[in-house]
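Missing here: one protein chain of the complex. Every other protein chain is in place.
Labels for the chains are A and B, by order of writing; each one numbers its residues from 1.
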Amino acid sequence: MNDRATDRVLIDQWREEPAPLLPLLHAFQERDGWLTEDVLRAVSADLNIPLAELFGTVTFYHHFSQEPPGRELPRVCDGPVCRFQGAPNLIEKLNAKPMPCAGRCDGPVPVLQSDEVLTGTSFDQLKTNPSPLPPPNPGAIEECVFAHIREPGRATLKGYRETGGYDCLKRVLAETPEHLVSVITESRLAGRGGAGFSTGKKWAMVAKAPGQPKTIVCNADEGEPGCFKDRVLLNYDPHAILEGMILAAYATGASRGFIYLRYEYPEAQAVLEHAVAEALDAGFLGQSICGKAGFDFDIFVRRGAGAYICGEEGSLLNSLEGKHPFPRNRPPFPVTNGFEDLPTAVNNVETFAAVPPIVNHGADWYQSLGSGDHAGTKVVSLSGDIQCPGNYEVPIGLPLKTLLYDWAGGPREGQSIQAVSMAGLSGGFLGGGDLDEVTLDEPSVRSRGSFLGAAGIIVFDERRNMVDVAKNAMAFFAEESCGKCFPCRIGTERLTERLNGSALFNDSDSWHEEVADIEKTMMATSACGLGVAAPNITRSLQKYFPEQIAAHLK
Amino acid sequence: MSNPLADMDKPDVIFCIGTNMTECHPVAATRIKQAIKRGAKLIVADPRKISLANMANLYLPLRVGSDVALLLGMAHVIARDGLVNRSFINDRTDKGEAFLEHVQQFTPQWAAKISGLNPCDIEQAAHWYAQAERSAIYYTLGITEHICGVDNVQSLCNLALMTGHIGREGTGINPMRGQNNIQGAGDAGAVPANYPGFQPVTDPLSQEKFKQLYGREMDPEKGITKVSALNECGKSIHAMLIDGENTVVSDPDRSHCLRSLESLEHLVVIDIFLTETAELADVVLPATAWGETDGVCVNTERRVQRLRQAVPPHGEAKPDWWIISQIAQRLAVPGFEFESAKDVFNELCSLSPIYAGLDWDRIEKAEYQWPVPEKDHPGTPILHVDEFKNGRGLFSLIHYRDPAEVVDENYPVWLTTGRRLEAYHTRTQTGRAAGIDYLLPEESLEVNPENLAEWNLTDGGYANLTSRRGTVKIRVKSSGRSPLGTVFCSFSFNDVPVNILTGSGYDPVTETAELKVCPVRVEPA
Partner (left out) sequence: MITESKPVVTATMTLDGREVTYTEGETIYEVARRANIEVPTLCYDPRLEPFGACRLCIVEVEGGRNPVASCTTPAVAGMVVHTQTEAVEKHRRTLLELVASENPEENINPLRGYASQELNQLLEKHDVQPGRFQGKHSGTSNKDDNPFILRDYNHCISCYRCVRVCAEQEGDHAITMMNRGFEKQITAEFDIRLKESACTFCGQCVQTCPTGALGDRKAMRAEAQKEDFKKTRSVCPYCGVGCQVDLLSKEDRLVGIQPAMDGPANEGALCIKGQFAFDFVQHEDRLSKPLVRGEDGKLHEVDWDTALDRAAEGFKKVRQQHGNHAIYGVASGRAPSEASYTMQKFIRAGFGTNQIDNCSRA
């Protein structure tokens, strides 16, 4: 076993780095296979984190292990799509641990072992498969973030520069940061992680907020089941994300950046670290970027450890800081009190990737990509019972029907679409006539009591028992609830029990009454989006599939 | 304390020296922890790596008994680097110039040699302390229980005076008192040099005042201290009235204590238990315990607070004031017709200038910190705001002195004694509280792990600890808190009477024993 001295060597590699805890724990887990008591004691002492706190934080994450076999233990995705593609069988065969949706819903079931992702639908087919690219542009409609992503070599600096990558930097740096902010504001680019806050406004707030250094955080913790859009950008167009972050840094006056990457995308980590090294080498990162004195910006890749809630920006910031990853109370917001309590812009991968094309083509161009009054595009991750699953960049406002039937080939042979999920699982389900009427924009989706969010859409055909789907969805939220606020911590558990039949009822009225009360209180009083959104599952279930509930309650 | 406890989270720099606050004053220590969280810097000087040291931004592991050297070295650096507060020295102090000249000889290198510290750490401490907007000093018996206890305290005062870190919020010189009412005992005049309220017994005006009040001539001479009195037992002292003190266990040089008390013609002890001391008495008088009687106590920040009776006295126990009054009445001493604690306290207020604004009813809510010189006075949370008690602050020209005994061939190890979180004093109270044994069943000697092998000791085994005065057998515990060559234990356990060993010397002014330094020999037992 390793002694204290060798532990110290590893700790010394990281202790002076920004946001050192997660990479240090990963380094130890990689070395030993799991996190031993001795290691936690050493990290606690040297990073000056109380041992109990460190222990609690470590137990929060799925992928930190404190016992053998640790990281060698295979983990199989049992997300809502993989469940139908043989995940249960794989889990049994491999004696594996289930993991929540790992973001490979557009292909076979992913199995994560050490830092390798294998995919397959049965035990004997498992192999490394490249993460699927978006299907060829199906609508012949102009794309923004996917315009060049299918070009070979795009992930390298050379490939990225072939179509003018990083060219706009020099021009932008010659103008004021305010000018850049105004371009982004005018484009009406809004948070593509799902919150939909104006990116330009956010950057303006960070630029204005007092306190240095400021920070840009790229939220690449794509944990929503049925969402895998960021994965493809991270794997195939990393420089677009970096360039977007560099532009954000210039706009806001930030000098350090983090990419908070979900644990389940190990291949993306390699791609990103390579891209950062290339950009640093080429002078697009580091000191005096593009020769502009005083414009210094560095990007650090930090890998999460498996916690859905870390996609919530407060949790993400706490996680980066090495704290217990509970969401933060708001106000104050990260724009003034973010990473290390200093001004911070947290944006989604897709948002950053959209910035360079906007700067290159102009705000008007980006606005015009939307349908009707809507501005811009949105990448939709489409999966489940559909002919052509994958990521589709759609004009905002595109009819759902067009995406499902014209772009993605409609349901599987001989089946019909019963329901789709929205915002991964957080938006609950749409069914019935709404499937034909809704368009892919927030006003339309919200008018049906759901939301578009990060735009994961899972298709369920008539074969699926929707109560069962809902039960698994709610169990996911219960599993991922951080445990801080009462309505979410207890509510997700109680709703799960009401869907899985473990709570017994004499009459269905009281079931409905209890479920409705929990839903209302969760939506109104939960401290973050998880608890507010989770009841969409049961509400939409009752709205579209009352007969399936009736059958469940018999 | 010059400043209130509530001030403890306000300094920018906190200098703790000779105080194991997390164990001895745990609730005060929580305020320091909170100050650190708010960004205050903590400097800790202590021979042992106590838990405060682990929280410190700068830890100074000085050799036992070398505090003066460290403090002189710091003063030198502050003077050398132009960090003195000139206007404070000019406006508020005397002998400043002489002091600044005096410290020129005490370089950090000199201080380092004596204390075993790194000279650059001494410089760092001096810089931090002097440069901060607010710096506060906290100390306990690690400063006073030395032959140079007074020198230690005055050296700390010098630092505060030369930097002006006194008389303001978040600054000051703050001794942490160890017993719940040790402050009140001094306030009430239970000292050989002062009447109640620190009115000197040598002051003719005060003598006249108390002559009137007590109806007899007052002795113009100070009395002798308790330490001297113990030395005089059987010589000039022949009777003692001891209230609530287990002298035999708590005082240094236990055999000497025993002999002294045994040689008295008459010993009366008032206590709640039959302590080792009470066992020697001719008369033992059972007092009411805490919780059984009303009264007043004064905490370390000079806050005057009420103790209240919750349960009836045990057996026939009586309040201390009643017992003493009864003896006085039997000796026909007038003025002891008290009917309640309230009567007694109000009499004290009436003749003590620092309590003049107080009475029993006014302290109901514990709002006052003395001095409270008149009735509508709000009390004095911070001392020395505009002037010092005697007008101007006086610098003292101190020199370093070695401890009374230093390590040598026969006694090569430094023993330093102290207290533990779970035990209080001689355990007359905590030793009788259920559950404490679960955490602290026995005393042990903390020995640095590297010394264990060197001295042929085993962790958990026993050692004989021998000083020039005797030998004690004690269990050995390996502990990184002890520096190399220094061992530690507490004096709380009667079965490990460590005060058999101590008593090497006494401060010439206060006659406080040097309990913090005692060269010993450590051998396997």
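Going forward, a residue touches a chain if its C-beta (ideal position, glycine included) is under 8 Å from a C-beta of that chain, and two chains touch if they have at least 3 such contacts.
For clarity, every value in this text was computed on a predicted model and none was experimentally measured.
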- request: Just name the one of B:V283, B:L397 or B:L484 that touches the chain not displayed here.
  value: B:V283
- line: Per the whole complex, from B:N57, B:T107 or B:Q429 the residue touching the absent chain is B:Q429
Query: Taking the entire complex into account, which one of B:D46, B:D67 or B:E292 touches the absent chain?
result: B:E292
- line: The one of B:C16, B:A40 or B:I354 in touch with the missing chain is B:A40
Message: Take the complete complex as the reference. Which residues in chain A touch the chain that isn't displayed?
response: 37, 40, 50-57, 59-60, 307, 309, 324, 329, 331, 478-487, 489-494, 497, 502-503, 514, 517-518, 520-521, 523-527, 532
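The rule is short, and it goes like this: only the chains that are shown with their structure count from here on.
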Task: Could you please state the distance in Å, as a whole number, between where the Cα atoms of chain A are centred and where those of chain B are centred?
output: 60
